[in-house]
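Complex shown without one protein chain; remaining protein chains in place.
Per-chain numbering from 1; labels A, B, C and D assigned in written order.
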């Protein structure tokens, strides 16, 4: 399903202009601007509490900004929310999994909201992220890293051109990080764009690799 | 408060013998044994889901093992639970913070259960972990890394000889990791012992550094 | 005192074999006694001068009601033993008790309701005894719901044991509700040692029926216990050997 | 690489959500029974606390039934969105690009099927216990069916508003109970009139009209509330 050839004519262009955000008494984001095109990975860095998560949530439209705008393919995301959301995949600090459903069911029901998916696709995605044996286990019994992998399995099936990931490597082991980097590289090669908050560099040396340091 | 000189006569000796644990249909831990003395840091490694968290919870006494024993200074920990708990500091995957209390209050009320603490001690500990400015903020507005630091501030004030830490560096930035390593080194120098689950090496090259790889 | 026999009996393979062996010795005598007591109750005992033939349901009602209380107490005691001495077999016994206990409670309620219609003119009245018996049913249901809510059988055992022990406090209230409140329901009529308040010709069949119910419950308990042991020990060597 | 534009039909979306909730319910069937058992237990409390006499109970039966139904639906409503919000699934729904109001309506419908309907079905049993005769069952069915559906929608709005708050169920009770007051009044009135042999079309059609209105407007209120709650 993910075998489409690279399609450079595909539009995936995110533009953030002069984003300002206050949290409490704190002027957290002071005029953040960047542009991101297909094939690029933007890594948002900065100390704990500098505002990475807040920035990502603003971009995803979960947190209203004080001022500034966020354009997707030239259209303000806020105004075409449904369309923008169709092109977006957001993974936050939490994994967004139902503890009582199995890993497989979680995937089916989450992805099913965006498009038609089959169980076998999801099973394949779980194999891709290295936990095929967990498909039938309820998420509540999985380990921290296994839960993270279930959440990341969405990436293996996603057709959304923009991925917004908040510290995706949390709780992952070394193989897990390599696996994630593989997913990211494929996505970039397909012309997708990624915004990721991370304390450790991902895909070091990749041509599309860019950095945004907050402070 | 933590200025006692190194006291090699102090007893801190953890001995785990033939620990077996089942989770569901899964024989997770198959006869784990190790011994740890004061000044040593045991890093438990292994892939996601291999049983690191389960091992740590068994050692802390939160999860009853199928068979095997866990001796603290030669006494079975399960039988002298109150005493063992007084010598133990456990930090799990979750930070054990109340969202509605400030960082300072959280520290005071958590540590107050073990001994008498003053506000200024706690304020100092928060400075030690690099977030003095967060002392009066409710934890719910803190960033993921800041929350982790509040939890770690307990380490800066702990008099317990045994620390059991589950992936302590989660969500920490680079300075945060350095800070944590400093705390660990001090603790080891004082003759304390640490069991830690981690995917990244901590205190590489430290003489007391030991490894337990599960698989 | 030598406890070896006890530990031996408490080991799953022995308990399994023991329960399997014991079951027919409980079941068949119980069946025979039930047949005899039913015959005696339906045809031999003369009709009551007040209730005519309606009273004959007593032969099901009283044993079922007595057992509903007894089984709960047994369950709580077994659970307590399991909790304090960490004995898995005791937990298995408690788990095997709950379903028969709930069924006896339902049976007592149903037969009582059927009997109530001719006697009091209503299926149901909010009488202390009836209401507390209904509460007993809720207690069984709560116990089952709690048990079913845990994935892990060990946790389910211990959590439900705590509940069963706490609920034990209610049993005397149910048992003595007729004594404490004036009630529509019959008071204490049977008495093992003193003189019973009912016609002696009824007493023998009733006592036999009671014993039959007790042994029948014993057989059910053996079945339930075997099922529990099979479930809990499905990975154990001795079971695999037995299957092969 | 392009967005899969073959969009899902509203019905398949609703089916997906219902299917998911039924899955979850099957996994925890005990929890599905709980509002029902709560309803029955609360009703049992009254004869214990007030008076065991059937003649008196019969007079207050509609009131007891409605208060119990309201409380059961209120308690059940707390679990309507909270789990999904807490584990982050609701965030994904908001970002799914599908009409949120529709998703939430489907979820509320599933909720009623699982918690409201069983309550309606068990009414004859408890009504008998309270001394109501069987000729009035149809009346009880119809009023309670409309009423519980209405309570589900109102409860869902309250749940959506309070889901962002910890320990929100008390707050929800406070917000929702006044909203539900009219349901209680008209519902109990319809039942009472019916029990006395009067025509019930008046209050019943009022209830039905309120249900329609809440079905049309409620989902938008829920969607707006959810967006605020997860901010």
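Basically, contacts are C-beta pairs under 8 Å (C-beta built on N, C-alpha and C of every residue); 3 or more make two chains touch, one makes a residue touch a chain.
None of these values were measured; they are calculated from a predicted model.
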Selected residue (touches chain absent from view) among B:160, B:179 or B:202: B:160
Selected residue (touches chain absent from view) among B:53, B:110, B:123 or B:171: B:110
Residue touching the undisplayed chain, where the options are D:14, D:76, D:106 or D:200: D:76
Contact residue for the chain not shown (choose from B:46, B:138 or B:182): B:138
Residue among D:38, D:93 or D:112 touching the omitted chain: D:38
Residues from subunit C at the interface with the omitted partner, ascending: 83, 128, 132, 135-136, 138-139, 141-143, 145-146, 149-150, 152, 155, 158-159, 162-163, 165-167, 169-170, 173
Touching residues (missing chain, whole complex) on subunit D: 28, 30-31, 34-35, 37-38, 41-42, 45-46, 48-51, 60, 62-64, 66-67, 70-71, 75-76, 78-79, 82-83, 166-167, 169-171, 173-174, 177-178, 181, 184-185, 188
Chain not shown, touching residues in subunit B: 4, 7, 10, 60-64, 81-88, 90, 92, 94-101, 105, 109-110, 112-116, 138, 159-161, 190-192
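Here is the rule we go by: only the chains that are shown with their structure count from here on.
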Distance from subunit D to subunit B - Cα centre to Cα centre, in angstrom: 46
Sequence positions of subunit A contacting 2 or more other chains: 138, 141
Multi-partner residues of subunit C (each touching 2 or more other chains): 151
